[in-house]
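The complex appears here without one of its protein chains, the remainder shown in place.
Naming follows writing order (A, B and C), and every chain is counted from residue 1.
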Amino acid sequence: MKEITFRLKRPLKVPVDASCISPDILGDKTNEEILSFELWEGNRKIHLSDIFTVEGDAHTSSDDLEIRLVGDMKKVRRIGRGMMTGSIEVKGDVGMHLGEEMASGRIIVNGNAGSWVGSRMKGGSIEIHGNAGDFVGSAYRGSRNGMKGGSIVIEGNAGAEIGCWMRGGLVRVKGKTGTFPGVHMSNGTVLVEGDCEGRAGAQMTGGKVVVLGSLPSILPSFVFEEIRDKVKVTEEKLSGPFYTFLGDVNENGSGRLSVKVSSNPQLKWCESYVETLED
Amino acid sequence: MTALSEKIISDVVCTICGTGCDDLQIRIKDGKIIEAKNACAVSISKFLEQHAQRYSSPMIRRDGELKCASFDEAVCKAATILSESRYPILLGWSLTSAEATCIGVELAELVGGVVDNNTGFCHGPGLIGAQDIGVSTCTLGEVRHRADVVVYWGANPIHAHPRHIARYTVLSKGRFREGRKERKMIVVDVRKTDTARMADLFIQIEPNGDYELLSALRMAVKGEELEQQVIAGVSSERIEELADLLVRCEFGIIFYGVGLTMSRGKSRNLDAALSLVRDLNRSTKFLIMPMRGHFNVCGANEVTSWITGYPYAVDLSRGYPFYNPGETSAVDILSRRECDAALVVSSDPVSHLPYSVAKYLSEIPLVTMDPHVTATTMVSDVAFPTAIMGIEASGSLYRMDGVVLECKKLLDPPQSVKSDVDVLRAILDRVKSLKGA
Amino acid sequence: MTLVKVRLVSGRSIGQGKGKELGKFSQQYFQSVAICELSSDDMNILAVPEGGNVRVKTDFGDVVVKAYTSKQSLPKGIAFMPYGPWANRLTDPETHGSGMPSLKGIEAEVSPALKEEVPTLETLVKNLYSEK
Partner (left out) sequence: MSELLVRNGYVYDPLNRINGEKMDIAIRNGIVVDDVGSSAKLVDASGMIVMPGGVDIHSHIAGSKVNLARMIRPEDHERDVESRTSITRAGVGRSIPSTFTTGYRYARMGYTTVFEPATPPMKTRHTHEELNDTPMIDKGCFPLLGNNWFVMDYLREGKLEECAAYVAWMLKATKGYAIKLVNPGGVEAWGWGKYLTGLDDPVPRFDITPREIVRGLCKINTYLNLPHPIHVHTNDLARAGNYETTIKTMDCVRDLYHGGKPIIHITHVQFTGRSGTDWINVASGAPEIADYVNKHEHVDIDIGQIIFTDTTTMTADGSFQFLLHLISGNKWANTDVEAETGGGIVPFHYKKSNYVNCIQWGIGLELALMIKDPWRVQMTTDHPNAGPFTEYPRIIAWLMSREARGRVARKLNKSAHRRLDVPGLDREYSFYEIAIATRAATAKTLGLKQKGHLGLGADGDISIYAIDPTTINPSRQYKLVRRAFRKAVYTIKEGKILVKNGEVVDTVPGKTFWVDPKVPQDTYEKMLSNLERKFEDYYTMQMSNYPIGEEYLLASKKIETVAGS
């Protein structure tokens, strides 16, 4: 395993497109070659050397390459785009589209990430030890190909519409999330360990949304199914009990929404339907 | 022309809102408009008072103050600001001609900027919704001829589109509908507005409850039972009653306003509304249309789409069009403080956007074009006075249903004031020569 | 201190539309836009006269405007302000990735401010935007 470290030389203001920062592209390159890679800073083409210093040695195969990034890279977008191997570790915040279309490998961020983390991701893993923006593991406008595989774990909070049009894999948020987790998802799992602002599972056709914290209300297009003791998320069995709902009926969906009973006394009305079932 | 000349120009297109009335009769005496027949109250203000708060010379900020400058100086300064910028934003385009927007998009290409129109903070959510679901829509005459159910959702046309109801919907007379008595009017709003008072059925909804209500309505339309008794402040019986009206109509339409696009859920509210309308087409004819506010915001979408493929929020910084609202939309770019210069054309974002966003706009090099003095022109570095489109300048506009109307020039603009097209072309040419050098 | 909690809705009104066409710095625009409409219940709690000044405050800012009882049957707990520079002192720039800021249904507090002045647009622009 060889490491290469990029340190940001100066503060950034306008967006920087850095899809070249990925082990697949930088592997087997000399530092000189790496520093001359082109990227966009706003409407100017610059070289990596204009904003980064490089330490270490990338002169190894991509599989063995670990890229480290240090600095406030909130404006740096598309790091690890389409990456198929190796790993990236970031100390500091990163911008949008981190690990877009990533297929394999690993990205760790010790800081916050912008929106569209792991959009259209196919495999591999992303860990954010901080907060993430909106549309984690999602599709882009007009397309239905959200995240298909792999896992994204957010230690902090995430924004709205995580797992939008998701088709597989796992998005796990340990903190709070905004509205519409799992909107239009067809497969895979969205796990929200903290509170969710609402509208979980909206228009989902399949897959699983699990909320351990509070969820203000259940959409009218979900029908109550039962109270379950445990819910399985990948290999893990989460203990409940959980209210489980089937939906979104409006989309003829067979998705499952599970909400932890103990965090959600306002959903007690469901229990009247349990009795009806037992009658 | 004699000093006391008087003339009447008919079939004038109104340049206020997306309703696109084109039957105004304008009487001009001594170079002034003295009467606007068929015009609504808002329109009369515009046609009769267009001289209020104008300015006639280009201005450049010097030593912290805006001072008069020659047109060439101002063009030179504007071109310099835009071509030196690494990420300029070119914003507005809703109160100008389609021809001006065409030049604006080319300017954005040339300076490597983001071209965005007011759509982002009016009906952008409807476009994003349509990108997921599609949209079943029509021209306004279809409604006039055929509609027996008209829903206004989060829209208050009596105030915002004063002639909409009479020209196109419940009060209009069409080939297959006699008028009010053959149409049902439904209003969904958080307030009992003046529009709601006209309705046969008014549904008062809790603020931000639109998505829930739409989901419930879709359930009811499918004939599914609602488990919850009250949704978004509306009883399930009432929702079923509404669903029944929608399903049983012969031709229905929902006109939605910013009450739906701005409330919580934004594009997902429209996702649900567009889905509802689509579902209804399995059993009847149903359509939906946004109540576009600015008279040519629709045109800005059309022009931007045919040149770049995308209707708004188009980032051309890398030489090709890229679109991702939330990333490339004006409010987001400004609130992340990313752009380093701006051109604002016929728009007043400093008055109309959240404070922190407006404040940033005042901090960066700013070029404005507007017929009137506004909060935005006051904080600009270069300000061009421009002719009022539809009064002092001709050009085409797209009304809310996409029908194009050609505006006439009725009067000459104040001395030395140029049209948006002329100012933009001058800036474009100057940028071209700067880039070529 | 007397205070009511409301959800603030902003939108178009015919007065705002007409005033806009007369000029953003016109008296008509000021009179029809620098206002907050409340339910009669909330007006009674605040005990301010029609057109009396109130302070409206949200997480994003605060502004003094004139209060009126709504003619559009506002339910208690809902306040309405026309679009414009005064309402925009109070709105949330968050777009949730949609491009659209949050302008409707914002939690706000309204309190009487009879002794304070409603800022004119010129004052707002001069005082609140940075010196160039």
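The rule is simple: a contact is a pair of C-beta atoms (placed from the backbone, for glycine too) under 8 Å apart; a residue touches a chain by one contact, two chains touch by 3 or more.
In this text, all values refer to a predicted model and were calculated from it rather than measured experimentally.
Student: In the full assembly, spell out which visible chains the left-out chain is touching.
Tutor: A, B
Student: Which one, B:180, B:238, B:278 or B:409, makes contact with the chain that was left out?
Tutor: Residue touching the chain left out of view: B:278.
Student: Out of B:28, B:201 or B:403, which residue would touch the omitted chain in the full complex?
Tutor: Once the missing chain is taken into account, the touching residue is B:403.
Student: I'm checking contacts with the chain that's been left out. Which of A:36, A:143 or A:266 qualifies?
Tutor: If we include the chain that is not displayed, A:143 is the one touching it.
Student: Can you list where chain B touches the absent chain?
Tutor: Residues of chain B in contact with the hidden chain: 10-11, 13, 20, 22-23, 98, 102, 106, 109-110, 127, 130-142, 144-146, 167-168, 175-176, 250-251, 278, 281-282, 284-287, 301-303, 305-311, 316, 318-323, 396, 398, 402-406.
Student: Mind pulling the chain A residues that touch the left-out chain?
Tutor: 140-143
Criterion: only the chains that are shown with their structure count from here on.
Student: Ranking chain pairs by how many C-beta pairs touch, which one is first?
Tutor: B-C
Student: I'd like to verify one number: the distance from the centre of chain A to the centre of chain B, where each centre is the average of its C-alpha atoms, in whole angstrom.
Tutor: Here chain A and chain B have centroids separated by 34 Å.
Student: So how far apart, in whole Å, are chain B and chain C when each is placed at the average of its C-alpha atoms?
Tutor: 22
Student: Give the residues of chain C touching no fewer than two other chains, as numbers and ranges.
Tutor: Residues 96-97 of chain C each touch two or more of the other chains.
Student: Which chain A residues sit where two or more other chains touch them?
Tutor: Residues 115, 134-135, 161, 179 of chain A each touch two or more of the other chains.
Student: Which of the residues in chain B come into contact with chain A in the complex?
Tutor: Within the complex, chain B contacts chain A at residues 85-87, 111-113, 128, 131-132, 211-212, 215-216, 218-219, 222, 224, 226-228, 231, 264-265, 268, 271-272, 275, 279, 317-318, 323-327, 337-340.
Student: Any idea which chain A residues touch chain B in the complex?
Tutor: The touching residues are 13-15, 17, 40-44, 75, 96, 115-116, 134-135, 140-142, 161, 179-180, 183-184, 199, 202-203, 217-221, 223-224, 248-250, 269, 273.
Student: Where on chain C is chain B touching in the complex?
Tutor: 7, 9, 11-14, 17-19, 21-26, 60-61, 70, 72-75, 78, 80, 83-85, 88-93, 95-105, 121, 124-125, 128-132
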